[in-house]
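See structure below.
With one protein chain removed, the remaining protein chains of the complex are shown where they sit.
Just so it is clear, A, B and C label the chains in written order, and each chain counts residues from 1 on its own.
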Amino acid sequence: MSLVFAGICSHAPGITGRAHMAEPALRDEFYAALRQMSAELHATKPDALIVVAAEHFANFFMNNMPAFALGMSDEYQGPIEDPEWLKIERRKIRGNAALSKRLIVEVMNSVDVAYAEEWKFDHGIMVPLHFLTPAYDIPVIPANINCQGPPLTPLHRAWAFGEALRHAADAVPERIALVGTGGISHWPATPDSGKVNEAWDRELLDRWSRNDRQALLSYTDVATYRDAGQGGFEIRTFISVAAAAGGRGTIHFSKPIPIFAVGCTVATMNIACRT
Amino acid sequence: MSLVFAGICSHAPGITGRAHMAEPALRDEFYAALRQMSAELHATKPDALIVVAAEHFANFFMNNMPAFALGMSDEYQGPIEDPEWLKIERRKIRGNAALSKRLIVEVMNSVDVAYAEEWKFDHGIMVPLHFLTPAYDIPVIPANINCQGPPLTPLHRAWAFGEALRHAADAVPERIALVGTGGISHWPATPDSGKVNEAWDRELLDRWSRNDRQALLSYTDVATYRDAGQGGFEIRTFISVAAAAGGRGTIHFSKPIPIFAVGCTVATMNIACRT
Amino acid sequence: MSLYGLQKFLYELNRDARVQERYRDDRAALLTQYPLTDEERAAIEAGDIGLIYVLGANGQLLMHFAAYLGMPWADYIKAMRDGIVTHGPVRAGVYTMTTGMDEKVAGV
Partner (left out) sequence: MSLYGLQKFLYELNRDARVQERYRDDRAALLTQYPLTDEERAAIEAGDIGLIYVLGANGQLLMHFAAYLGMPWADYIKAMRDGIVTHGPVRAGVYTMTTGMDEKVAGV
């Protein structure tokens, strides 16, 4: 039927895996914002949830690194990481292969997405699901953008991917929800882990909330790396959501939690009519 | 510097693997046309040869099926098949990772290609190389289009890929040659193996030679399957070459050789100035 | 999902010497790694090329399995034809639309 929900959130593995090491009040405020987003998501009664995640070398490697990928299976698994490490139990997650295929065929008209008939979700999808669909009651369609192994997907193509997802969502009879997940500035899994550039994050989220296409696409990878770390490359997932929703965003939570190695973010965006 | 050569040819494994079972005069006429194409190719003094091949499940599978892929390695191997079966010895083939990367970055501006830092060439690349660069004296950059596992790459995106390759070739200082390989109508590896629809092939090659974009893109997969078999889906590689070269084509050889399971084709296209 | 498992087995057997080794030495354990129906597993165990074709495996995967089993080209083509006679039309995959089998156009 249409895109019925659009949001973004963080996915760092520390959010669940190192929960016990965080300042409790700050952590719980963040968790509450995620739960509030979960309620808003469910209120739109989606038939499927597309999660646009960032490459972490869980399913794909440089022997065949897709710029974009979409899952096409009735069932996925996750987490691929040690469940003890992530503190999320391993389980099966329902998908919808037939719906995936119809969406992929639509997307392929403008964006050359790789399709994947199996997919082991990593923290990039499991952490968001853990909070947004804790009962795993909405079929998931995973999507991926290469934010990790250069040559990275260009930002303007991430925008095109969002537009293609929107067209596809509007072309199928189902109600589709969309969540983009990624860090903003962060230096995950490096000696600088925990560092956050708050000013850079504020500026990024301001551009995102205003849905300022030109400003969002004006970042270069060199400047992003300098100011926001290699984790900053994950802004591609947020850019896709802005392109898909087309409306204005509302930031529900945005504070650094250093032990989670990221400025934790929860935001939603209203769905504008397509022009 | 620019695209300096563009051509197309068949790649069926029978061309080498079942050579002894073919009618000698017909086979030798076909081989001579391939050797003539090799001479024309070498005369343009290319620094690298991009081979646009068709998916055969040698390197990629439905767990991550790229619409388009490009190799990014200094060295490849082939054939992945039993060398006895293909009657081509296994060997290393020189690539050029740095050049690949520059081309990929250019292509990615408009086409979302997967990159691959390793690649085992199958008959789709080894059979053409066996005739076109028998001394393996030109570095190869492999490219792939999904013509095999639905959802297949749309024809208009194959055209866009050819345009992107042309832009990329014109953007680098090296001299680039381009060969697209595929069958036209054929039913490879089925009980109908050996069947060829000569009228359909003539029409396809006519559209290709005239570089008639609209006519080339008007095929539907349903009609192609009906008239030209699942092997007909490989017209995508020929379409990419037409888009890249932009000129008129010359058919040097086009005759069915049933034991090779394909209407054997050798053709070149002149390189038009980009508009 | 099941044709997916059958084809993935063929894909990995075709390209991976270690999988070929396990196919020889430890076949049952190897096959438990793929989501297969009993019919698919039995067809693989028996090297029944005709049935695997009818089950929908793509020929770009299947022809190498036939070659791996030592089957000459003509026998491979015949096995697919016999498969259709014995088991009926192709049930899944890209060949489900394949029609007549009365022509022997390849001459084998």
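Criterion: a residue touches a chain if its C-beta (ideal position, glycine included) is under 8 Å from a C-beta of that chain, and two chains touch if they have at least 3 such contacts.
Predicted model only: the values in this text are computed from it and were never measured.
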item	value
Omitted-chain contact residue, chosen from A:Leu34, A:Ala58 or A:Ile88	A:Ala58
Candidates A:Ser73, A:Ser193, A:Ser240 or A:Thr268 - the one touching the absent chain	A:Ser193
Options A:Ser73, A:Ser100, A:Thr133 or A:Gln148, residue touching the unrepresented chain	A:Gln148
Touch residues of chain A, complete complex, unshown partner	14, 18, 21, 56-59, 61-63, 80-82, 85, 120, 148-150, 187-196, 225-226, 230, 258-259, 261
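Throughout what follows, only the chains that are shown with their structure count from here on.
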item	value
Chain nearest the overall Cα centroid	B
Chain centre separation in whole Å, for chain C relative to chain B (CA means)	26
Cα-centroid distance, chain A relative to chain B, in whole angstrom	37
Junction residues of chain C - those touching two or more other chains	4
For chain B, residues contacting two or more additional chains	59, 62-63
